[in-house]
Structures are given as C-alpha cells and as structure tokens.
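Excluded from the complex is one protein chain; the other protein chains are retained at their positions.
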Amino acid sequence: MHCPDRKGIIADVTQFIHTNNGNIIYIDQYVDRAHKSFFMRVVVESEFNKTSFEDFKDSFNLYIGTSYSLKCSFYLAEEIANVAVFVSKYDHCLYDILSQQRSGKLACNIPFILSNHNDLNLIAKQFDIPFYHIPIEKDNKAEAEEKQFELLKNYKIDSIVLARYMQIVSNSLIDAYPNEIINIHHSFLPAFPGAKPYHSAFDRGVKIIGATSHYVTEKLDSGPIIEQDIVRVSHKHEVNDYILKGQDLERIVLLRALKQHCDRKIMVYNNKTVIFN
Amino acid sequence: MHCPDRKGIIADVTQFIHTNNGNIIYIDQYVDRAHKSFFMRVVVESEFNKTSFEDFKDSFNLYIGTSYSLKCSFYLAEEIANVAVFVSKYDHCLYDILSQQRSGKLACNIPFILSNHNDLNLIAKQFDIPFYHIPIEKDNKAEAEEKQFELLKNYKIDSIVLARYMQIVSNSLIDAYPNEIINIHHSFLPAFPGAKPYHSAFDRGVKIIGATSHYVTEKLDSGPIIEQDIVRVSHKHEVNDYILKGQDLERIVLLRALKQHCDRKIMVYNNKTVIFN
Amino acid sequence: MHCPDRKGIIADVTQFIHTNNGNIIYIDQYVDRAHKSFFMRVVVESEFNKTSFEDFKDSFNLYIGTSYSLKCSFYLAEEIANVAVFVSKYDHCLYDILSQQRSGKLACNIPFILSNHNDLNLIAKQFDIPFYHIPIEKDNKAEAEEKQFELLKNYKIDSIVLARYMQIVSNSLIDAYPNEIINIHHSFLPAFPGAKPYHSAFDRGVKIIGATSHYVTEKLDSGPIIEQDIVRVSHKHEVNDYILKGQDLERIVLLRALKQHCDRKIMVYNNKTVIFN
Partner (left out) sequence: MHCPDRKGIIADVTQFIHTNNGNIIYIDQYVDRAHKSFFMRVVVESEFNKTSFEDFKDSFNLYIGTSYSLKCSFYLAEEIANVAVFVSKYDHCLYDILSQQRSGKLACNIPFILSNHNDLNLIAKQFDIPFYHIPIEKDNKAEAEEKQFELLKNYKIDSIVLARYMQIVSNSLIDAYPNEIINIHHSFLPAFPGAKPYHSAFDRGVKIIGATSHYVTEKLDSGPIIEQDIVRVSHKHEVNDYILKGQDLERIVLLRALKQHCDRKIMVYNNKTVIFN
C-alpha cells in the first residue's frame, strides 16, 4: 500500500488487521520524506476463504483506504503469477529461469516461451514448455506484435520477462503491462545504455562491470531499477571475457529481480522501486 | 523493545505513540518465530523536554510495557555515549575511530585511550585525548584492573571498544559492561578463533579472509557477532599480505560495528544480535 | 610445471619454447619463497600435430625438465576432460553444470550422472545423459563402489564432481583420483565442516555465510580449497533462508572451481591450490 504520509496510519492499519482476526507476520514501511509519501508491505496470517478475503478487502478499503487515500494491492499467497519468457539466442538466462522455476524456487507459472529466433526451441522442449517462434522483420512488426498480444491474452499472462530478448518492445506492449515487463541490461546502468555495453566498458577501461534488471518503460534502459550487481575485471580481460563474466552476472541479477517481482515485494513509485525484502 | 510475541502489540505501541503526540519516523520490527520473541525499534519525533520524556516513559511502561511484559530502552537522540578505547600497539583501528569521531561521523565521546603499551601515546596527543598507559604483567593484573575500573568510573564510561587490544579482558570487566564491550577479531569467526588467525588462514589455504566484530563475553571470541566482512586472497599472497589486507578490513568492520552500537541500533538476544539499520 | 626454485628457469623455459617455434601467449609464475618452490603455467601457440607434440614434450623434458627437476604436465587445448557428475537429491548444482556445459562454457564432456537416489533421473533425461542409480546402504557399500569403479573405467573418466553428493567417498576412490574429485561444501571452510553447516551458522549468529569448493582428500572437508564465496545474512533470515541463499552460492562456487579445473589452471601443492587465472 502507499499513500500520502499522515500520522496514525500504522496504528490504524495494524489495529484494523488485529480487529479482523489477522496476525501480522511481516510488516515493513518506508516514508519518502521528500515527497511525503508512505509505503507499507504487510503479510497477514488469517483463515480467509474467497468470500471472507473479498469482505476483508472491501472493509479495509472502506474504513482505512478512503480516509488515507490509500492505494493498496491484495494478494492471496497461493495465487501465483503467469510469466511469459521472451528470448532471442542467448540461453544462460533462460536456463536459470526454467531450472529455478522447476525446482520450486521461483513462485510463478511459465505458460510459454517466445522468441524471434528458433535456436532455443530445444531448451523449451527439454523443459516441456510451449515455444512460439515469432520472427521480427522490418516489415512484419505490427503482425508479429498482434500474435504476441494474442498469446499473452490466451495464456492470461500477468508479467513478461525479457531474458536477453534482443528486440525493443513496443509502446503498446509497455502500456498493456505497466511495471510488469522485466528486462536485464548487460551494464551497470546508467553507464553504457543501449547496444554493445561490454564493448563500451572495455574501451573505457573500467575495473568493474555490471548488470541491471529494470522494469521496461518507454524510454530505453531508463525504467525503474530493480536489482544490480557487479564483477571485477582487469586489463587482462578481453571483450570476450567481459561477455562471459557478464553472462554469469546477468542470469543472477535477472533471477533475483524476477523472484522479488513474483513474491510481490516491489512497489514502483516516481520511476524508482521500493523493495521490501 | 522486546517481549514475548503477541497479537496486537504493533497496533498498541503505535497507537500509544500517536495518542501521545509522537510522530513515528522509523519503525522496524522482527519476530523470532522459533522463540516466539518480538523485537521492535521505533524512532519518534516529539517535543520532549526532560520532564515530559520521563512522563512518556512512565506512561508507556504502565500502559504498554506491563501488559506485554516488554523490556524497553529509551534514549534521547542528543544523549551520546562515552566510549573508552583500549589499544595495544596497532594503530590502524585507533586512527579510524579517532578521525571518524572527530569528523562527526561517530556519535560518541571518547574521554580517554588506554593501552598496555606506550606506543600509541603520540596518536592520542595528535588528537588531544588523555592517554593512560597501564602495563599488564603476569603479577600485576589485579592492580591494573583496579586502575582500569577507576578510570571507567571517573570518566562515566558507557561502552568500551577493544581496538586491537591484545589482552584478554577479565570476567569482572565483562560483567560490569554486558554487551557494551566491542572487540575486533582478525578472522572470519568461527573460523580461526584465538591467536594468530592470519597464520592459520594461510596454512589452511583459504581463498577469502575475514574480520569479525563482536560483543565480548566470557567465552573467548564467542560473543554475539555484530559485523563481518571479507577480502579475497590468492596463492600469491604471503602471511604478511594477509595481515596488511586484514588490517584494512579490521578497521572498516570495527568502525561499522561501533557506529551501529553508538546509534543504538543493536539488540542482543540469545547470544546473537538483532540489528535494525 | 613446478620444481625447486632456481635462478634462470624462466629464461631457459621461454628460450626453449621460442627456439622450438612456440609463441608464448600466456605466462604466469609463482614462487613459494618459504618452500623455495617454483610454479609456472605457460600457454603456447604452435603448429603441433600429434607427433610433433610428443617430440616437443620429450625434448622439453630432456633439456629443461631434467636439469631443473621439473614436474610438468602437457595438454593440447583440444583434448578436454571426461567428468562424471555425482549427485543425491539436490538439483541446483546439477542444473548449472549441465546447462553451462551444454552452452559450451564448461570445457568438458559429461559421459554420465551417478546418484544414490533416483530423483534427478528426470534432469538427466532432459539433457539426454546416461543416469546410473546406485543406492548406498549400510551393507552394500563395497558392491556399490565396485559398480562405480566399473562405470568410471568404462567411460574413461578423468575427473569427478560431487554436485551435492551426500555420501562420503571411499579412500580407494580418492586414491584412484588424486586431486581429480571436486566437492562443494556448503559453508565457509574451515568454519562449520561436516553435517548441517547452515544450521550451525544460524545458531552461531554469523552475518555472512559461505560455500567452499575443494579437492577431496581422505580427511573430511580438509582438502585443498579451490574457490570460496560468501553472501550476507541478517537476523531476519531463518535457517531456510540460509539454505536458499546458500544454494545460489553453492552452484556458482562449484561451477567456478570446475571451470578452472577443466581449463587446467589449478596446481595442487602442500594441500593448497595454486590457480593461474
């Protein structure tokens, strides 16, 4: 939940939950004092069924939400997201996502994999997940996008992860999935946005390279950053070493971001992320 | 504050503060579910004076503390601790503590420095801080300790930092300052407790060395850990390289621990630390 | 190569290679001054065929090796090792090894997977690799080991990776594969050797947990350390969080160690590793 900051909100929210037979097992809050904004994530144990959950939400919005101008999202722990994976030719992020999801460490369904190339079809087969090959050419973009939207709709997709999908996604897709498309960029943003960041990092002679996972917005590589990490390089490393080291980073950073997203620990505000973990 | 975990505690505490004209600017809580223990740190803005602060404490203890069996410590932000620094011959931790305190980044007073050697007297002079040289020999330990206690009493010392003080402190000192004596051990505890940990790390061929800051308890190098950090080593490094790299680590780790202690962000429980930061 | 340290050895070796039409594209050396031992790794570009490679080796040993009491191993870049993977029930290390090998980032063949349980057979099938289920019981250990040896021989295995294989391997296996069996231990050795290290780390209240990859020797968890890494934990994490964070560490640390082993960058000496990378 988030709202303009006001005295008494924590007291009122926790009191409401307490009164409604909820037991708070996690609470974390954050106040952006510059913008006087209040953010809170609460995990509650209670004997909800579908009906009582709806009642709880209505009642909460009526008694607390309105008086504080709260925006609040409610999730039942057992309802996990449907995540589509978009890839091109690189397999490292895809392997990590699929194996972690299969191992039960990534709380989502993966209804399908989509690619503009056919190379990773074999991996989709290994994991027995539908694979859709939708080539993107200069003159078929509208048509390709239409197919994408159809798939997203048919499979009831909640979120999209761009696991080194080497295409710029359209504004209409971004608008349809606000703060629900997660990208991995292979540099320490805002350094080296755009194409070939490892080459640029090599040319600049940096001593550390990075990877950045962020939500996709209309401005390229400028969306809210979810997670970043780095690895050291030295003069001994050539561009190809940067790429290999970087790929190990990319898969780790993307996975961490995706896990937090699937666990509903991220709020987006002012082109930044508030992450409760 | 900490107490046995019970429903409603957050609601009651925040409600109490709200009702008593306090504005919560920081709240963080933690529940140890295995031991059903509840911990919370709250920072409150309010127009306290000495009297109203005492009234607030009494009232809080009466209405909240008793009913939840709460143990709660109250501090005014402007009351900072008196910290004595104990050293032997190494200067790296001492320099860091003194320069950070002098720069205003370490919220404590340093009324005196005590050493069993005279080597660092010059640094005390540099910083214009009283230096007491109390040699420790086999046959003067009781007498030396008596002098220590007198100094600690005269200067109204709240906490002691052992900044590479190469002596084992006595149980009576530990009893007088429970969870108030901070040590830096030059290994990644529990690996390599006791003497010459860098030599042991070298002999074992580890690839990473560490430093550990902890509260001193009667069992050597086994007290509640506050902070740890590490640095990589390789086969190219000799014991002396370990020592040099380690010293850079020691000063950083000890300083971080000391800052958190002075900022009252640490609670000790079950020989572990709960740190709200 | 390694030998007792003596003046002139680098000059003689590089001169020999130069004279024999080799171009040194990598050279790194290390002198253990305490033990007066010399270590060097050299990568040479040359137009070898099978015969000329044998001639080169013979000639090198005759002219250089003998006079310096050198022990030297020679490898052609195109000859990669056969590595058997031993697992029990955990899949995270196995997934990483198989996907990295399949992606061409791990320079080895994986002729088979062996397990004392049948759980991971499905993953072997996914990657189309033979899977052998050899249960280990109290009364069938000799028989099980015999089967293992037969497989290792039939598949001409060079090295074994214990990818969370929850069995202690026998001394006869260790003797047959000296410095060729790589294990991952889920703690920052020498802290917490043996069983349940995450539980021990939790009980001790450490602020950092680690993973260690090492060569297996007869003394449990005491072999030459190849690679270690760490991740931060706090009071908020329960044992299960340690396990999840640790598993991410285990797969990364084991993979790094295995890559260096497959790339022949590791020399073992005095129960330590010298790693040229």
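As written, the chain order gives the labels A, B and C, with residue 1 at the start of each chain.
Throughout what follows, a contact is a pair of C-beta atoms (placed from the backbone, for glycine too) under 8 Å apart; a residue touches a chain by one contact, two chains touch by 3 or more.
Not measured: the values here are computed from a predicted model.
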{"item": "Left-out chain, listing which of the shown chains it touches", "value": "A, B, C"}
{"item": "Sole residue of B:Asp91, B:Asp158 or B:Glu180 that reaches the chain not shown, by the stated touch rule", "value": "B:Asp91"}
{"item": "Chain not shown: contacting residue from B:Lys7, B:Lys36, B:Lys71 or B:Lys105", "value": "B:Lys105"}
{"item": "Touching residue (missing chain; options A:Phe38, A:Phe131 or A:Phe192)", "value": "A:Phe192"}
{"item": "Identified contact with the non-displayed chain, of B:Glu45, B:Glu146, B:Glu218 or B:Asp248", "value": "B:Asp248"}
{"item": "Touching residues (missing chain, whole complex) on chain A", "value": "30, 32-34, 188-192, 204-208, 210, 224-230, 234-236, 238, 270-275"}
{"item": "Residues of chain C in contact with the chain not shown", "value": "7-8, 10-11, 14-15, 17-18, 23-25, 27-29, 31, 33"}
{"item": "Contact set of chain B toward the excluded chain (per top definition)", "value": "91-92, 95-96, 99, 102-103, 105, 126-127, 244, 247-248, 252"}
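Here is the rule we use: only the chains that are shown with their structure count from here on.
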{"item": "Separation of chain A from chain B, taking each centre as the mean of its C-alpha atoms, in whole Å", "value": "38"}
{"item": "Inter-centroid spacing, chain C versus chain A (mean Cα positions, whole Å)", "value": "36"}
